[in-house]
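As structure tokens, the structure follows; a few thoughts come after it.
The complex is shown incomplete by one protein chain, all other protein chains being positioned as in the whole.
The first chain written gets the first letter, and so on, giving A and B; residue counts start at 1 in each chain.
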Amino acid sequence: MKTIMEFENISKAYGDVAALKQVNLQIFEGEVFSLLGPNGSGKTTLLRIMAGIETLTSGEMHFDGAKVDESNINDVRLKTTMVFQKTALFSTSVYKNIAYGLRLRGHSKKEIDQKIKEVLKTVKLEGYEKRSAKKLSGGEQQRVALARALALDTQVLLLDEPTANVDPKNVSIIEDALSWVNKENKTTMVIATHNMFQAETLTNRIALLLGGRIAQIGTPQEILRGPSINLASFARLENVFSGNSKILQEGTSVIEVDDEVEIEAALRKAGKVTVFVRPEDIILSKKTIASSARNGFKGKIVEISDFGPVVKLRVNARKEFVVQITKRSFVEMQLNVGSTVFLTFKASSVHLV
Amino acid sequence: MRKTSLIWVALLVIAVIASVAATAYYLSPSTEERLIVSTTTSLYDTGLLDAVETEFEAKYPIDLNFISVGTGIAIQHAQRGDADLILVHSPPDELGFLTAGTGVNRKIIAYNFFAIVGPEEDPAQIRNTEPLQALTKIAERGRDGTDKLWVSRGDNSGTHTKEKSLWTSAGFNLTTLTKESWYVSAGSGMGETLKKADYFGAYTLADMGTYLKYKNDGLISSVVLVEQAKDLLNVYSAIAVNQTLHPNVNFDGAITFMKFLLSDEGQQIIEQFGKDEYGQSLFIPAVRLLKENTDPTMAQMIKDYAFFNGTECPQEYRKGYPELYD
Partner (left out) sequence: MHFGLGNEIIDGLIKALQLIFSGNPTLAEISIRSILVSSSAVMLSALWGLPIATLLGLKRFPGRFLVKGFFNAMLGIPTVALGLILYLFFSNASPIGFLRLLYSPTAMIIGQAILITPIAVSFITSAIESVDPEIKDLAKTLGASETEASIAVLKESMNGIVLALTASFNRAIAELGVVLMVGGNIAGFTSVLTTTIALETNKGEIALAIALAIILLLIVSALTITVNLIQRHKT
């Protein structure tokens, strides 16, 4: 497979802040590549470097075999295009927005008209040519931005969180469009996302980015299904604990997370371990309950996040736990920030990372 | 291609420069020669120069540009070479101008009289007194406690210079005088000063030309109280700017215009001006008077007041065109 972009030991720093540290990466022609990572991990920076709108602090980038520097950066800009996370549109009509890049490339009016019609069809916005771009809904705006990018038929398409702030109906339109484009035109696509499930459905390969470094590269299978401390710390940012584990007689282990916090897990491992507990596996109560569960903590609610049918609570019980309960329970229990609660979970709910 | 947008930008820049240049060109007269004349406000405000300009420009391909300022400033313009010719009425300043080497070929063109004008009621009772006496009476009355009794031009104009010389001749110290409360320094042209004097019910020194015009137009109600005295003689001269000192000035054009003013036709225009409207000439032609001595007393007054070393322009300040002084 032909390598279309290659990054050798690249770093990018903004003043004192290092956004990317010694990243090594190869993107193959025609693949859909996802950059997965939490906010601030450097995904956007890497994407912007690929788009040719950000410079490297150190290291080398190669595009289509040629080393990229000031003399050919314009070339990179013409062969790639990026759709930003926050939709950026010119204050003109949909037509003129899409036509901008085409005009720069010297297409005739006829070609431009034709192309715009095509791409608007792809994103299901037929007939929107004369509409004022900035007056459309959020989802429609993002689709215009996508159409604009697609119209250019670039070798590489870069997308920064393409569906992050978009409602479900528009999400599926966008994902279908991307899928179709990749199949039809064999366009190489690099998608930055923090949504694991999107990464899973669309992509060929995933790179996990943490703190400006690439933690792991692999297929969706390898990254998302296999055991991985990196995945845990990214995907399950909540309820990850490290400590010294001692095997107990009964076949469980007790992990000393810190001076006052001990977690009993249904596994046999000694030495330094990292474990996690799923938020939905923790039972919340207003009074202590006597149960078979091995783990019980008392704490105070410090943060409440409403996710519609479920509510996630951050509870400070010397260590921070994230607990997920149904909305119904939340309402019935009349919980508030500051409420004292009790957390209970089984030893079998504690998993090794 | 991307070249296209750069080409558009370049075209736009050229278009802008072109239209600005075209506008400037359109607004400026193209072929005609230009003559910049710095003149005293009294000649300009009365409208005499407009009449002269019409006749002159009909005959000659020269575009006359009059800049109306005070005599002092007119001389300054000329000293910088920003004017080609000056029309002024202050012999002491004119002499300075000549001796500095900047002015050449001075010719006296016309004369009239200043007058002391003031309110009908004449609180200081100066009517028909001699000028110096009138000023003394005004000062006394002012010091008696009347506020704003005298308005001065205060702008280094010819009229102002005349006024100052009168006060000095009457024995007053100008530095202290100007600070007294009844003495108002207007810092404005003749017309404006007349209006201020009228407004305050005060006296002022005015040239008859401007006074008559303003009085006739109903802009002021002041009346003439002291006039036609030797001390109040007002003589207008034209002086060209020395081309040796300022090579860029239009010397020949200046002489042409000067000759026009001195010609019969020019002198006729000056004499006729205002006769119909005001019943008298605002400015009296001086060329024939001086050349042929038609009114010896008057001619002598002018010579006493406005000649230097017995001539209107000493030999060393003449340059070319000897026919001016036959």
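Throughout what follows, contacts are C-beta pairs under 8 Å (C-beta built on N, C-alpha and C of every residue); 3 or more make two chains touch, one makes a residue touch a chain.
A quick note: this is a predicted structure, and the numbers were derived from the prediction, not measured.
Trainee: Kindly state which of the options B:122, B:192, B:227 or B:271 is in contact with the chain not pictured.
Mentor: The missing chain is touched by B:192.
Trainee: Sort through A:21, A:77, A:131 or A:319 and give me the one touching the missing partner chain.
Mentor: The single option touching the absent chain is A:77.
Trainee: Of the residues listed, B:63, B:180 or B:271, which one is in contact with the missing chain?
Mentor: Of these options, the touching residue for the absent chain is B:63.
Trainee: On chain B, what residues meet the omitted chain?
Mentor: Within chain B, the residues that touch the unshown chain are 2, 5-6, 9, 13, 16-17, 19-20, 23-24, 26-29, 34, 36, 45, 50, 63, 65-68, 80-82, 188-189, 191-192, 195, 198-199, 214, 217-221, 246, 248-249.
Trainee: At which residues does chain A meet the chain that is not included here?
Mentor: The list for chain A reads 48, 51-53, 74, 77-78, 80-82, 84, 86, 88, 90-91, 100-101, 104-105, 132, 148, 152, 158.
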